[in-house]
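Only a single protein chain was left out; the remaining protein chains are all shown in position.
First chain written, first letter: the chains are A, B and C, and each begins at residue 1.
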Amino acid sequence: MISIKGLNIELRDFHLRDINLDVAQNEFFILMGPTGAGKTLLLEAIAGLAPVKSGKIFIGGNDIIGLPPEKRGIGIVYQDYALFPHLSVKENILYGLNFHKADKKEAQQRLAQLIETLDLFHLLHRRPANLSGGEKQRISLARALMVDPAVLLLDEPLSALDPQFKADVRAALKRLHETSRTTFLMVTHDFTDALSLGGRAAVMHNGLIEQVGAIEEIFKRPASAFVAGFVGMKNLFPAEFSKNKATFSGLEIELAGAPTNGHGYIAIRPEDIVISRQILSSSMRNSFRGVVAGILDQGFYYELRVQTQEVSFTSIITKSSLIELGIQESADVVVSFKASAVHFF
Amino acid sequence: MISIKGLNIELRDFHLRDINLDVAQNEFFILMGPTGAGKTLLLEAIAGLAPVKSGKIFIGGNDIIGLPPEKRGIGIVYQDYALFPHLSVKENILYGLNFHKADKKEAQQRLAQLIETLDLFHLLHRRPANLSGGEKQRISLARALMVDPAVLLLDEPLSALDPQFKADVRAALKRLHETSRTTFLMVTHDFTDALSLGGRAAVMHNGLIEQVGAIEEIFKRPASAFVAGFVGMKNLFPAEFSKNKATFSGLEIELAGAPTNGHGYIAIRPEDIVISRQILSSSMRNSFRGVVAGILDQGFYYELRVQTQEVSFTSIITKSSLIELGIQESADVVVSFKASAVHFF
Amino acid sequence: MMLTRRTITRGPFFWLSVSSGIVIMAFILLPLIQLFVAPSVEMLRVSIQDKDVAHSIWLSIYTAALAALISFFFGTPLAYLLARHDFKGKRIVEGIIDLPIAIPHPVVGIAILGVAGKNHVFGQLLAELGIRVMGSVTGIVTVLTFVALPFYLDAAKAGFEAVSPRLEKVSRSLGASMFSTFFRITFPLAWRSMLVGLIMSSARAIGEFGAVVIVAYHPMIAPVLIYERFEAYGLKYSQPVAVWLVLISLILFFLLRILTLRKTVEQ
Partner (left out) sequence: MMLTRRTITRGPFFWLSVSSGIVIMAFILLPLIQLFVAPSVEMLRVSIQDKDVAHSIWLSIYTAALAALISFFFGTPLAYLLARHDFKGKRIVEGIIDLPIAIPHPVVGIAILGVAGKNHVFGQLLAELGIRVMGSVTGIVTVLTFVALPFYLDAAKAGFEAVSPRLEKVSRSLGASMFSTFFRITFPLAWRSMLVGLIMSSARAIGEFGAVVIVAYHPMIAPVLIYERFEAYGLKYSQPVAVWLVLISLILFFLLRILTLRKTVEQ
């Protein structure tokens, strides 16, 4: 459906280099990556709203690179809704019909269906200004889908929403995707959204695509150090492998398998590292003594930096545990983790 | 040292009502509370920078309510550093000496000691503009302490700092407090800061002081529903007590003790609630079936809202568990928690 | 001890500010009040029935409005360009646009006559076309446009900058061409700023005297008539005309403040 070949973009400080991406008809594809990775720029290039230096973009087999945005049939939904403030909700939704020859009855039906699916009936005659974020984003979705675009681009559509509205809009997105033949391409940095909506995903970094694949796959088996960090494996170390052992900075770590390459990276999720005051007798094969070097409040949890000999581990601990274990900066602690918690690549 | 009696303030939308607070000589007292609670206003009232409607403020036994700020001998350190951008670091630190008669030798000694303690030597001749947040805050501390104030007020001095500088400044604060006779009064909403620096604390809410006491005490035994919520007990329900049982909305919950009052509140920390797909055979006395009503990405963890019959529990789950348990919205799950995890008051 | 109601003391600094404020208010208001108080209602009535007065005020309104409209037609596309595009030398173009504000008023007239006279190719071209600048309504409108243009451009540019480019992007993605997008989205959202610009440029133009008096003493716009009355008959005979002219300016001024205040409130 969408097929991007060797796309290059240069826009002020942003560069996208050699982007290749294929998205199938009616897929819900997720584009992830940190701020500044170039995700929005890629969306705008597909929509014809950002200048392309070289490369091709095919939609349904046609190269659309030379077409102006109004001829591409690609809808776009922004994080900040971008509703037309001087038009009523209904006028917003019907805006696109001014430029599309549509069968009147069909359009009427489509409108009714969108209003139904997105629960917009009671808002139709209001102005967008004082509506909630969730309502605004539902309107923006209806507006984009009213003209039945081949592709719908979503630029972090949920990230500006309050938690209570997030679930609503997420559910609406799911319903819309299931009931339409439009291909969805969504930018997000929220794993919940990715997991509950998407099938496949790509991770972008610094204008490059780092990994493409099923979302669970990316989460479980990151292909690069950057992706590992991005999916929350904070403890990332270059290591030498021999059989089922990894050595780095003087530490020897037991692995659950035997890597085939002689050296690479190991990564451990902070939540897989257990903190105690004494060495535990448990099934955890890796245990190291260290000193608390930093405590960071993360809301419900504390992020703990533990300095062992020459390595610094990051772990997570609850507020209650922190108080019960009496952990303060420079306290002596033990970090332990199972061999199976150590990812290597 | 500081003694506030019946303080009332009205400033535009903010009101402080009947504030009473006693802080001992050289104590490190913590003032906590959500945004808009009036913490900064209280600090500025003590410093003479906000108008007071009625009440008295004693410093070392003297009522200072009629004194202009420059006569109070109270230092203040803001979250945004408030360094004088047109002066060098050294000029910033020495600024207060222009208005204080100080023995030259003593001042020299004091400066040397502050530079040493706060590691500022290499910055003395630079302008504040391009320094890091941590450096700026250390300078701001030195500037405030240079004139040896009786009281130092700190308005969230750490909250604008990047994690890597936070620990530095926290350590510096600790050293400064230990080596000076100044009384510290710090506003923060970060429990790490409170736990590692403070002894006693007060929790403010809507212009009122809700609880005063040792920090661990506030955390373990919140005195009100608001404080319970503030210290992270998200599951807060009004309940009827009988013996060691609490009933609310049709649920019966086992408690670790027997409340003396007939009704009140129960509260459970989200991290004390375990999520599973099947009923667990464990020591946990309370187990309820429910449906996942919301998933919220909190960085390392997901916050899960589980709807049982008529009650909604909030729990915390790691990313790996979410994927392993295959939890999505509307999935059937079981929430369990120990009787001892249920706080009541 | 007595309770002090306000513990923030208002020192000498505060009172210095208040007194300087009062001096300034008096300095601005007293002459204006005196201007309105001096002529009797009868004099004002007689004055506006004077054919010359009525004609000059009408000419002032008419030429100032034309200057604002010309600024609108030529200025709007440029203002939009400057609000939406970054290019090398943009700063210089913006500087040139503000130049007319900096030029002393009579010099504006002198400069315009310099290119409109028969010593200049452009002036010869105009003469061949039968267009006269010196002493004509054309000339008045030309200099008024010269002084009024920056005020419209700056206001319209600010108005366009306040419209998020994302709205235009969404409109295009929904099938609207650039023209449709401008008229359906950008214009309805920026018209208030454009109106502010129109009023500001009209107000600037209606008060101009120095540049006009060089290019066209006749036909007489109101400021020139006030000057002539003052020179020929004295203060008393110029005041009623001044009152009528200042009334128009004040109406424009109030419109402007209402428009800009409402905009601030909306944001």
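Heads up, the rule we're going with is that a residue touches a chain if its C-beta (ideal position, glycine included) is under 8 Å from a C-beta of that chain, and two chains touch if they have at least 3 such contacts.
Here the structure is a predicted model, which is why all the values come from computation and not from measurement.
Seen from chain C, the chain kept out of the figure touches residues 11-14, 16-18, 20-21, 23-25, 27-32, 34-35, 38, 74-78, 80-81, 91, 93, 95-100, 102-115, 117, 119-120, 122, 145-146, 149, 153, 177-179, 182, 203, 206-210, 213-214, 222-223, 226-227, 230, 235, 238-239, 242, 245-246, 249-250, 252-253, 257, 261.
Looking at chain B, the residues touching the absent chain are 44, 47-49, 68-70, 72, 74-76, 78, 80, 82, 84-86, 95-96, 98-100, 143-144, 147.
Convention: only the chains that are shown with their structure count from here on.
Chains touching both chain B and chain C: A. Ranked by number of C-beta pairs in contact, the top chain pair is A-B. Each chain gets one centre point, the mean of its Cα atoms, and the points for chain A and chain B are 32 Å apart. One inter-chain figure worth recording: chain A and chain C are separated by 52 Å, centre to centre, where each centre is the mean of the chain's CA atoms.
Shared contact sites, meaning residues of chain C that touch two or more other chains, are absent.
In chain B, no residue touches at least two other chains.
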